[in-house]
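One protein chain omitted, others in place.
Order as written gives the chain letters A and B; numbering starts at 1 within each chain.
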Amino acid sequence: MLYGNELLKEIQAEDFAVYEAALYLDAHPNCEKALAYYREHKCAVKKLKEKYEELYGPLTIYSSADCDSWQWVNGPWPWEKEAN
Amino acid sequence: MFLYEKKLQYPVKIKNPNAKFAKIIISQLGGPDGELAAAMRYLHQRYTVPYGQIVGILTDVAVEELAHLEMVAAILYQLTKGLSPEEIRAAGMDQYFVDHTAGLYPASAAGVPCDMKYIGVKGDLLADLNEDLAAEQKARVTYDNILRLVDDPDVQDPIRYLRARELVHYQRFGDALRIAQDKLDEKNFYAFNPSFDKICPNGGCNH
Partner (left out) sequence: MKQNSRCGVGNGSCGVSQYGSSCSAQARSGCNSCSSQARNGCGLCSAFRARPWNECDSSCGAFRARAWNECGSCGRCGGPSVARSLCRGSCGGQALSCPLQRSTDCGCEQSSGADRSRDNDCEREVDCDHDHRSLAMVYSEKQHFSSLYDPKEGLCRGTVFQELNKPFLAYGRK
């Protein structure tokens, strides 16, 4: 199964923005700019992940619902070249 | 609890295996300033911190260090995949190989297994935050040194990324220190240990 590398890179970029904002917000919880940024990118990445999981399988153990088969155990796993 | 996401935080795609590089980079897996030690340090310090923002910072940095641990493992995995025993011997990796084959065993470049002696959990908020600041700097230096020794751009790329993250963590621990200072008395920050002594201003307890 081919991994959607380009789509995965989009997800990695958006997730990264979310995490950077989250770390910043831990230290500055009242910053409106950071909150708005966090919401914007969280929303964007949610859609991308839904699309990705539909095509390529679950990203977390909780997303394996609605599948006829248990896809969680399918490779490639993140440390393999094919997954990157 | 911990939720695993089946992707790396940053891609690792290495075309050319190289056991010599793996021997060096393994220090970021199991060495004194590596990602495993960092994750264990922050995860264990957070339990007795009385201020939610600082617990948040420690937790979220710790989780990111686990993600980095996985990236370092991915680098090592791809650097050693498909090597023959002759190539392994030529790279000087035979002593590691005899005990671990191509498995990823958390140890330093010198072969010392990862050790909790590398971490401090002093149970004092200010001492622990100062340790964390130092830890991020030491990790940065380790990545600097890897960049000096490893000249494959496929490897330098994720290493550069991991190094940059250490600096951001350093800033976050600086923020944590500032938050701690705001909660304490500037005339004497050391009058008591907020991680241990109960503080009840205005009749309420922090715990």
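One rule holds in what follows: contacts are C-beta pairs under 8 Å (C-beta built on N, C-alpha and C of every residue); 3 or more make two chains touch, one makes a residue touch a chain.
It should be emphasised that the depicted structure is a prediction, and the values quoted were computed from it without experimental measurement.
Although it is not drawn, the missing chain touches A, B when the whole complex is taken into account. In the complete assembly, the contact with the undisplayed chain comes from B:Ala191, out of B:Ala90, B:Val112 or B:Ala191. In the full complex, chain A contacts the hidden chain through residues 9, 12-14, 16-17, 20-21, 24, 27-34, 37, 41.
With the whole complex as reference, residues 10, 130, 143-144, 147-148, 151-153, 156, 160-165, 167-168, 171, 174-175, 177-178, 181, 184-192, 197-201, 203, 205 of chain B touch the missing chain.
To be clear about the criterion, only the chains that are shown with their structure count from here on.
Put simply, the C-alpha centre of chain A and that of chain B have 22 angstrom between them. Residue ranges of chain A in contact with chain B, taken from their complex: 5, 8-9, 11-12, 15-16, 19-20, 22-23, 26-29, 58-62, 72, 77-81, 83-84.
Interface residues of chain B facing chain A in the complex, by the touch rule stated above, are 3-14, 53, 56-57, 60-61, 64, 70, 73-74, 77-78, 81, 168, 172, 175-176, 178-179.
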